[in-house]
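Right, I'll just put the structure down here and ask away after.
One protein chain is absent from this view; the other protein chains keep their places.
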Amino acid sequence: MSRIKWKWISLVIGCVFLIMAPLFLSAYWVRVLTSVFMFAVMAESWNILAGFCGYPSFGNAVFFGLGAYTTCILMVKLHQPFLVGVIAGAILCTIYAIVLGFPILRLKGHYFAIATLGLAEATKELVTNLEKITKGSEGISLPIIPGDVKVIYAAFYFAMFGIMIVTILFTYWMSKRRLGYAFQAIRADEEAALVTGINAAWYKTIAWSASAFFTGLVGGVYAYWTAFINPEGVFNVGITVKMLLMTFLGGPGTVFGPIVGAFIFEFLSELVWSHFVNVHAAFLGVLIVLVVIFMPGGVMKLMRGKLSLSKMLANIKENRI
Amino acid sequence: MVILQNIVNGLLLGGLYAGVALGFSLVWGVMNVINLAHGAFIMIGAYVTFWIYYFFKIDPFITIPFSMAFTFLLGYLVQKYIINLVVRAQVFMVFILTFGIEIFLMNLSNLICTADFRSVTPSYSGAGINLGGILVPYIRLAICFIALFLTYLLNLFLNKTKTGNAIKATSLDKEAAQLVGVHIGKIYTITFALSAAVAGAAGSLIAIIVAISPYMGGVYTFKAALIACLGGLGSIPGVIAGGLVVGMAETMGSQFISPGYKEFIGFVLLVFILIFRPEGIMGKKFFAVIKH
Partner (left out) sequence: MKKLFLILTMAVLAFLLVGTVFAQDVVRLGCSISLTGKLTYEGKATRDGYEFYKTLINKKGGLNIGGKKYRVDIKYYDDESNVQTSTKLIEKLIAEDKIDFILGPYGSGPSFATSAITEKYKRVMMLPMAASPEVYERGFKYMFGMLATTDIYLRDIFYLAAQQTPKPKIVAVLWKNDLANKGLSDPIPQFCKDSGMDLVYNEKFAAGASDFSAELTVIKAKNPDLLVFLSQLEQFIMGVKQIKDMKINAKMIMNGIAVPQPDLVKSLGKDAEYMVGPTHWYRTYRFRDDLFGDSENYVKEFKQMFGYEPEYHNVGASAGIQVLGIALEKAGVLDVEKVQNALATMSVNTFWGPIQFDEKGKIKGRKMPVGQILKGRFTLVYPSESAETKLVWPKPAW
């Protein structure tokens, strides 16, 4: 009982700290945290379809890109305010997921993964070629927001923070409801789930649409935040990979796993960057290998039991051939 | 005339693509592992050929056995001491693992070889057969043949040797194979090592026609995934079919639609095939349902 209490207390303290952070952290760290929140949202929403439902999408970056581009196009070409652009972007992503989910969600496992990857790349190529609308490979730049840098940064900080909280709440709410159980049933054994009357197609579509919505939201905010987007940058498969890594680092299929994973991953990257300028990229590779071998359930799983070397070695015993 | 030339181009390209995708399809079909480090092995094979050519002036085609041996060994070690530790975990853990391996190999190569662009340009570059106006460059022809030959050899190996049969058995049903005495760990190691060797060979071939750099591999992993799915996982002949289809689609797409939409067409094709015929062109229906 007291364990759960501690969990909630530390969460509250964490939230308070994060809310107060822009007051005492430098602009750089505010930016880093904003980025963490952004990836946390993406990882969390990826987790809805992948961790809970068991459908790992390798193409979720497509929603990030679509959100970003919709926002930019509406703001630059149609002179719409930012909020309109962002919401429109998120809605477009949801529709995209629903329409394309129809054929693609029928595929399973690796096939689904590759199909979503194909979808993301195809969309990128399409956006790059439709120059009249998207300015193609040149990219779109948004006007710089006038005003005090600190205030602007704080605004984006809270925007991303807010979206992150909403995403977490949604995931939590969903996990406790029939929706969440249906997802997990689908992941465990889809045929069995169908037999018990769960309309798998319907639920999968909801999962992917929710995933698309939140990712599209942060894509739109991101566009305004960095003031410049191009196809290679926002439809980048590296973004999807990051979502994946963070979710697995933290623990897939859990509510807080992806969030924890996002924080750990970003902070590790920061550390490695600043201190190992020449070898940091290779170092990252080694790190990933070590994490997968010793902590395959993610940090959340590790935290459920006791942290010990024997536990980590047991992981290998469990997973080795 | 242009069409005929482009058909030839498409076929030659298709052969090359088949070579690139071969190892990738094997690993996926047998071990259910999407090997993201595939591109890294191709890159390593390319560098081995380059360095041998650079220091000893040996013809690049002759260096192929050396690069294959090197990547075979590397793949063997990677599988035995790294991937085999995780392979029974969730499928996506292995995926991330291979991703980590790829990052490591690419950046290690950057540190060792530096990012200068290199290429192998032998004296006979550009020479070719002229069939009444249709040009068939020797190098491309040789690459196509060697890729197809390797595919043929691999197929022979899988069907006619004991180890090969063991590999096929493992891909069909792991537990049943174990029951008849197949040592899964050893099979996985051999399969991965073979895959790496073939990737190395593909790399050697590519070294003659592209610019080599530490980060060149990613594009090929991508293409390999496309072709493997298209052709059908678990089917070696399917790799040839997949390669040819993609090669032709790209070439024809460029001529009749637009060069800019080339890649787009490839992906749309992939998604279509996955939806309407998920087992690919030549795969068996069995493999479309992958448990995860």
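When the chains are written out, they are named A and B in that same order, and each has its own residue count from 1.
Here is the rule we go by: a residue touches a chain if its C-beta (ideal position, glycine included) is under 8 Å from a C-beta of that chain, and two chains touch if they have at least 3 such contacts.
Small disclaimer: the values here were computed from a predicted structure and weren't measured.
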Subject >> Chains still shown that are in contact with the chain withheld from the display >> reply: A, B
**OP:** Using the definition of touch stated at the top, determine which of B:Ala21, B:Met68, B:Ile139 or B:Ala197 touches the missing chain.
**Re:** B:Ile139
Original post:
Among A:Ser35, A:Gln80 or A:Gln184, which residue is in contact with the omitted chain in the full complex?
Top reply: A:Ser35
Subject >> Contact set of subunit A toward the excluded chain (per top definition) >> reply: 26-29, 31-32, 35, 125, 128, 136-139, 141, 144, 149, 226-228, 230, 232-233, 238, 273-274, 277-278, 280-281
Original post:
Which residue numbers on subunit B touch the omitted chain?
Top reply: 1-2, 5-6, 9-10, 12-13, 107, 110, 114-119, 121, 125-126, 128, 135, 137, 139-140, 209-211, 213-215, 219, 250-252, 254-255, 258-260, 262-263
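We take it that only the chains that are shown with their structure count from here on.
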Original post:
So what's the Cα centroid distance for subunit A and subunit B, whole Å?
Top reply: 31
Subject >> Contact set on subunit B toward subunit A in their complex >> reply: 28, 32, 34, 82, 84-94, 96-97, 99-108, 110-111, 184-185, 188, 222, 225-226, 229, 258, 260-261, 263-264, 267-268, 270-271, 274-275, 278, 288-292
Subject >> subunit B-facing residues of subunit A, complex >> reply: 54, 56, 103-104, 106-111, 113-115, 117-119, 121-122, 125-126, 128-129, 241, 244-245, 248, 278-279, 281-282, 284-289, 291-293, 296, 316, 318-321
